[in-house]
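Before anything else, here's the structure in question.
Missing here is one protein chain; the remaining ones are kept as they sit in the complex.
Think of it as A and B in the order they're written, each chain with its own count starting at 1.
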Amino acid sequence: MSDSPVAVEQHGPEHLHHFVDAEQQRDAAALGMWLFLATEIMFFGGMFLAYLVYRYWYYNEFAAGSRSLDIYLGTINTAVLICSSLTVALGVRAAQMGNRKLLVILLLLTIVFGFAFLGIKGVEWYQKYEEHHIPGRSFSADDLIRDYPQIHIDPRPEQIYFSLYFAMTGLHALHMIIGVGIFVFLTYHAWKGRYTPKYYTPIEIGGLYWHFVDIVWIYLFPLLYLIDRKPLR
Amino acid sequence: MATVAVTAERENYLNKEYGIRSWLLTTDHKRIALLYLASITFFFFIGGFFALLIRLELLTPAGDLVQADTYNKLFSMHGQIMIFFFLIPSIPAVLGNFLVPLMIGAKDLAFPRINLLSWYLYVIAGVIYLHCIVTGGVDTGWTFYTPFSTAFSNTRVIEAGISIFIVGFSSILTGLNFVVTIHRMRAPGMTWSRLPLFIWAHYATSIIQLLGTPVLAITLLLVVFERAFNLGIFDPTRGGDPLLFQHLFWFYSHPAVYIMILPAMAVESEVVACFTRKRIFGYNFVAMSSIAIAVFGFLVWAHHMFVAGISLYSALIFSILSYLVAVPSAIKVFNWTATMYKGSISFTTPMLYAFGFIGLFTMGGLTGLFLAALGIDVHVHDTYFVIAHFHYIMVGGAVMGYLGGLHFWWPKISGRMYPEAWGRLAALLVFAGFNLTFFPQFILGYMGMPRRYWQYPPEFQVLNVLSTAGSTILAVGYVLPMVYFLWSMRYGKIAEDNPWGAAGLEWKTSSPPPTFNFDETPVVTWEAYNYEEIPAPAEVNVER
Partner (left out) sequence: MFDNFPLWPARASAGAGNIDALYIFLLALSAFMCLAIFAMILIFATMYRRRRGVEAEQIEGSTELEITWSIIPLGIFLAIFVWGAVIYFHERTPPRGASEVYVVAKQWMWKLEHQEGQREINELHVPVGRDVKLIMTSQDVIHSFYVPAFRIKQDVLPGRYTTAWFRATKPGVYHLFCSQYCGTMHSGMIGQVVVMEPALYEAWLSGGGTSGSLAASGGTLFQQLGCSTCHRSDSQGRGPNLVGIYGKPVQLEDGRTLTVDENYLRTCILSPSKNVPSGFKPIMPVFQGLVSEEQINALVAYIKSLTPSPAGGQGGLSLAPKTQYPKE
């Protein structure tokens, strides 16, 4: 693209020409990412609404299903994500300070945490597969009915709990995978020295996205894992 | 050939670069607008073709043109194509993309590459939908109601769902781009209260696109998951609730209708101001009414569900809210009409479409009052009355707004004038054909003819024949602009910078504009619609 006839300003290669200045570009990017996160809230919101309704109707089934999840793995995953948000936040700071090496390390750590989360999630899903808790033809709630004789569990809506479990954690995991991909991209460019204290917007908005995915998990964890963990009456 | 320029053409966004790569890899909002123009026109004609088949089948009471399953696919796909691949993008993706930066004095949208991405998402979704059509189509109605769509339909529901999911993202990204652009990239002096009403309306539209479309996305995704992975979220035999689907679906699909009409209202304001040569009466009210429509539009979704099995009290609340949302639209109609008072009115093609818009939108909007009345809705819900109502607004309103806008800004977009006489003829044909097609459907609806009926009792035939006759006239009216717009690109009169003498920054640059829109960034010191300062063009259709 040719330069516009307006006076040529001093700017780096990342300044896009349709913006008046770097500040406008940065503001636009931040606003854009916040708006995108708003759309993501609406997206997940649909599933949260379904969860709300069905948990109210089928409390026993939801409680039993929730107890069948591995709370240790879930807690570890929560800790993993919180740590990853820490590395992201520190990474933004490293970028602000111009510390390229530290930035790269922190971004790599974030990716490692991301993979750890996904790996543990995979293990949990495999557990569900073994326990016949994947909705569909081979679904069976017999183990839950046996384990919790003091409450009445209807196997059909039990499938709804697990349908929501897989839909919600599945879409969350998909967002994590995308997040990891974004961070691979950021790490590569950070290593190439592209981010300076004057221009680290991609780190900032990538960080915003990552924090959002983390926050979704912070909601998912209690809603899915912590329904009625006290001893059943 | 005297109409072809002899002198060296100024450099503009059209002639700056040639070749397919320069188009397919462009980030220029104006070129992207034209890419969208081509693709949505393509889908418009496919959706229109399905409509013609539907109307042909309905010439006779018996189902004798196509089989029942085929008919069910025809109306389902007509609806999905027209809504998701034509109406929702139409004005925002073509006129909005082209004009928003120009109107606010910016060089481009905030995120030009995301703009291009949104077009590619549209195309990918379109290709998937075309594949869906040729491999069997989808027969769930455009509304995908469960459990029919999840557990009973034998058609390509997953493919259609994925396609619409993707095109939804195209819509979200367009909205996102507009909101950021309008907030952050206005030229110096372009305050919020100096913005053209076109921008206000597109801003409101974009908010709806941003907040509403994701809910459709998750809803369709859950339907796809249910079919593909046997999840049981909407399955009544497993304790699922079919009404949950309807709530989620309509939470988007009602605001969606405002995505379709607000941009047409945007065009209406610009055209009426120009061809009455005055500022729009009640600028603040018209601007705020767009925001009010966007906000209230999110609160009325269950008026599509009055007989679905919701509680009585729910129904009461949604009915009263539906009356509230009607008020801002009424305000707009009154303001446009008031603008004509003591104006200086020309009857150009865009203005003819604008007149048509007010008339047909008013009729469609008034019939909305019928539907919001609980007692009436019980009788006419799911009948041809509803079909007539929404076609009056979406076709009589939105499509006429779109065509009016295309004609109004055609000189700016292409650098050529379209042939005025043909333009007026087409406008009149569209208006006449439209009314003949859809007015009888109000009567059919009150008489009790349900919608989505492949065959019907014989006493409904006469009105159906009238409706089909109208649709053929309407079709001609739609084909004409395609022909003469294309003709004009080569043989049309060369347009000046401001052939209509219109207000607005887009008219201060050349027709067509240069790639970066303005030779120098404008600095705005005047209010919107400053027609007292703009001389009327000498020759625009002065009454003889």
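Going forward, a contact is a pair of C-beta atoms (placed from the backbone, for glycine too) under 8 Å apart; a residue touches a chain by one contact, two chains touch by 3 or more.
The structure displayed is predicted, hence computed values, not measured ones.
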Of B:Trp23, B:Phe49, B:Phe229 or B:Phe334, the one touching the omitted chain in the full complex: B:Phe334
Of B:Phe225, B:Phe281 or B:Phe408, the residue in touch with the unshown chain: B:Phe281
Sole contact to the chain not displayed, among B:Ala38, B:Ala228, B:Leu316 or B:Val523: B:Leu316
Contacting the left-out chain in the complete assembly, out of B:Asn97, B:Ser118 or B:Ser153: B:Ser153
Chain not shown, touching residues in chain B: 63, 68-69, 72, 139, 141, 145, 147-148, 152-153, 236-237, 239, 241-243, 276-279, 281-285, 306-309, 312, 315-316, 319-320, 323-324, 326-327, 330-331, 333-335, 337-338, 340-347, 355, 358-359, 362-363, 366-367, 369-370, 372-379, 381-383, 443, 446-448, 450-459, 462, 531-532, 536, 541-543
Where the unshown chain meets chain A, residue by residue: 57-60, 151-154, 156-157
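The rule is short, and it goes like this: only the chains that are shown with their structure count from here on.
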Inter-centroid spacing, chain B versus chain A (mean Cα positions, whole Å): 35
List of chain A residues in touch with chain B within their complex: 4-6, 16-20, 24, 27-28, 31-32, 35-36, 38-40, 42-47, 49-50, 53-54, 57-58, 135-137, 154, 156-157, 159-160, 163-164, 166-167, 171
Footprint of chain A on chain B - complex, ascending: 106-112, 114, 172, 176-177, 179-181, 183-185, 210-215, 217-219, 221-222, 225-226, 229-233, 237-241, 244, 247-248, 516, 519-521
